[in-house]
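Only one protein chain is missing; all other protein chains are in place.
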Amino acid sequence: MNASSPPQPLRVSGPSGVWTRSVALQKRIPLLQIALLIIAFVVGVTTLPGFGGPQSIVSVLMIAALAGLASVGQTLTILVGGFDLSVAGFIVAGGLMVTQVADVLAIGFWGALVILVPGAMILGGVVGYLSHRFAIQPLILTLAMGSFVVGIVRGPTGQSVSGQAPEWLTAMAAPISKTFGLPIPPILVLWVIVIVGMAIFLRRTVGGRRIYLTGANPTAASYALVNTRRVWVLVFGISALCSALTGVVLVAYSGNVDPNLGNPYLFSSLAAVIVGGTVGGGPGDYTRTVVGALLLTVVTTVLVGHGLTSADQQIMYGVVILIAMAIYGRERRISDRV
Amino acid sequence: MMTSVPARILRKHTFIFALGLSVVLLLVNVLIQPTFGWASQLASFAPLALVAMASAPSIISGRGGIDISIGPVMTLCAIVFVGYLAPAGLGGIEALPLVMLLGGAIGTLNGLIIIWLRLAPIVVTLGMYFIVIGINLKLAPSPLRLDDTSWATSLAGMVGPLPGPLVSISIPLVIWGLLGLTAFRRNLYAVGGNDATAFTAGVNVSAVRVLAFAIGGVFAGAAGVVLVGLVRTADASSSTAYTLVAIAAVALGGISLAGGAGGIIGGLFGALAIFLVQSVLADTDLPQTWLPAVYGALLIASVTVGAIVSRDHTRRKQ
Partner (left out) sequence: MDRARASLTGTSTSGERPILIVSSIRKAFGPTRAVRDASFDVRRGEIHALMGENGSGKSTLVKILSGVHVPDSGTITVGGAERWSFTSPNDALGAGVATVFQEVLAAPNLTVLDNLWLGADGLFRTVQGRRERQRLAKSVLAELLENPPELDALVGDLDLSDRQACAIARAMLRNPLLLVLDEATSALDFDTRTRLFAMLRARVADGVGIILITHRMDEVREIADRVTVLRAGETVDTLDGDAWTIEELVRLMTGDAHLVDTAATPEATRRTPGAPVLEVRDLRVAADSSPVDFTLHAGEIVGLAGLEGQGQDAFLRALAGRGANGGSVVRVAGDVRTPLSSPSVSHRAGVAYVPRERRAESIFDWMSIVDNFATPTLTADRRGGLLSGRAASERFAEYRALLRIKLGKPSDGITTLSGGNQQKVIIARWLAASPHVLLLNDPTRGIDIGAKRDLYALLAELAAKGLAVVMLSTEVDEHLELMDRVLVFSDYRVSAEFTHRDVSREALVASFFGDEQVTA
């Protein structure tokens, strides 16, 4: 044998045997999450009156849908090897744009949208570019960009935050609304479209494949002639856009905008992706995130029904992130780096 | 090649940029607002300075080291001080070392998880960020009020003959200075610059990294008490306020996010620059709502510049 350097240890290193094999299976299908989801649902149905009823299911689904929509961008950025903490900021900015700014600048909903869409993409793209070009933690850049974007949107609107969504938008988001006569709220239909769209995009387009390649092994991707910089710019641009549009949808659902509107969605987007089992740099996909979002929503709803406070929720998110990373995301030993 | 004299000075004293910026901003401030109000400005500045200095050690330790949980930990220590130590009769000056110990314990926990599980610091401290925020909300569902007679208020006023804020700011500086008398700081910079080298030379890399997070936590504890002394309340919802600003201060102060460079002085001057920016903006009637945009832009700019500078440095490493 003429190997002169030891093979690099796998990303998940640890004792071999049952644990590693279970982890390996778990990496292919989110069995654990689906099982937990079913368990949580059953617990809810049996312990909370009315939980299993159609009204309740629809509203749980709608909450999950909102969390899910907020997690689209997060999924992509985590697949490519980063994080996006600007979700909160872009959600607020999106919501504010179509309500307050639209009013104050008298450009109406669609006028605001015309500014919002390219604006979000450009700002997100800048983050992706700086991050890739100068090897800066995207986490920090997105944190800063989130703050920045809230600032420049709130600037023209001043201190008071009192946006009202256009009526037709709010009507679309009500739980009892209908889509083309079917008793399904448009938000859910939108979510299903996004789920299908993302599945096709990630698995069946060249662009989606390039995202996976860039995340899996940026060096190899570069050798394989993937323009990794362009991928980063696009991914962060799309993520910012999705967050902004989620803000628009959110405003429809809740009717008004407040500056802290986005924060819970930041936490839940991170948690949904991580719980779903998408690892930094892949593997993973949006469908997993959907399972993660559903699981978190159902579990949270059940726990809230049993007295869980928002404080407890925060703790839960933190612990869940740590556990998921301990399963999926460990680094190499120092002795292997000498 | 950055070997010209100004470039070398910049590298050796990485905080020079922030210092220069601060001086300029100070002049601008005084020009715009002749009644500067030194005392109250210093008092407002102190918590920011401390939280920025608390963020420095973990970043200097390298390998993506950063502690996002510093903000929430600071608030936790404030809450514990006001809501639990004071009512239990421990609200005197002995509370300071106690909460610093608490902060240090959480920092140590962060460090241990990072080392043992071999996880990225940014992820671990992010998880801890959420956990501590949740704990804060549980411990203090509504803001806790500090007793006006508490000694802590003197930190925002006068401590004997000295201005309180100067005493507060000197706490981390003194500790850091003492550490400089030992081998620890040398070890920290070695680990931050190239941990594989430090490892092969016999440095206990794990211990150094854990201690870096511990020290940051200790400073965060002090920051919590100082904050409470200023605003007289311990409010769980302020957990997130300082996080972004702390990172911006550190980046601006020349502490490379890659590790191994800069010092807490950089955190101090970076915080000063940011504070003065805010002050200037306040004077110019710019609405508060623009502040997040300024912070965000400042952070992006300073992190980018910092990365460019340290990249030049690393590139010559061959």
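Letters A and B mark the chains in the order given here, with residues in each chain numbered from 1 onward.
Just so we're on the same page, a residue touches a chain if its C-beta (ideal position, glycine included) is under 8 Å from a C-beta of that chain, and two chains touch if they have at least 3 such contacts.
All figures in this text were calculated on a predicted structure; none of them were measured in a lab.
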item	value
Contact with the hidden chain (one of A:Gln55, A:Thr205 or A:Asn260)	A:Thr205
Touch with the omitted chain, as defined above, among B:Leu166, B:Ala201 or B:Ile308	B:Ala201
Absent-chain contact - pick from B:Gly193, B:Gly224 or B:Pro292	B:Gly193
Sole contact to the chain not displayed, among A:Leu213, A:Ala271, A:Val290 or A:Met316	A:Leu213
Absent chain, residues of chain A that touch it	1-8, 10-11, 27, 200, 203-206, 209-210, 212-213, 216-217, 219-226, 282-283, 335, 338
Interface with the undisplayed chain - residues on chain B	3, 11-12, 182-184, 186-187, 189-190, 192-194, 196-204, 207-208, 211, 260-261, 313-314, 316-318
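In this text, only the chains that are shown with their structure count from here on.
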item	value
Contacting residues of chain B [partner chain A, same complex]	64, 66, 113, 117-120, 122-124, 126-138, 141, 195-196, 199-200, 205, 240, 243-244, 247-248, 251, 257, 287-297, 299-300, 303-304, 307-308, 311
Contact set on chain A toward chain B in their complex	83, 130, 134-137, 139-141, 143-152, 154-155, 157-159, 263, 267, 270, 309-319, 321-322, 325-326, 329-335, 337-338
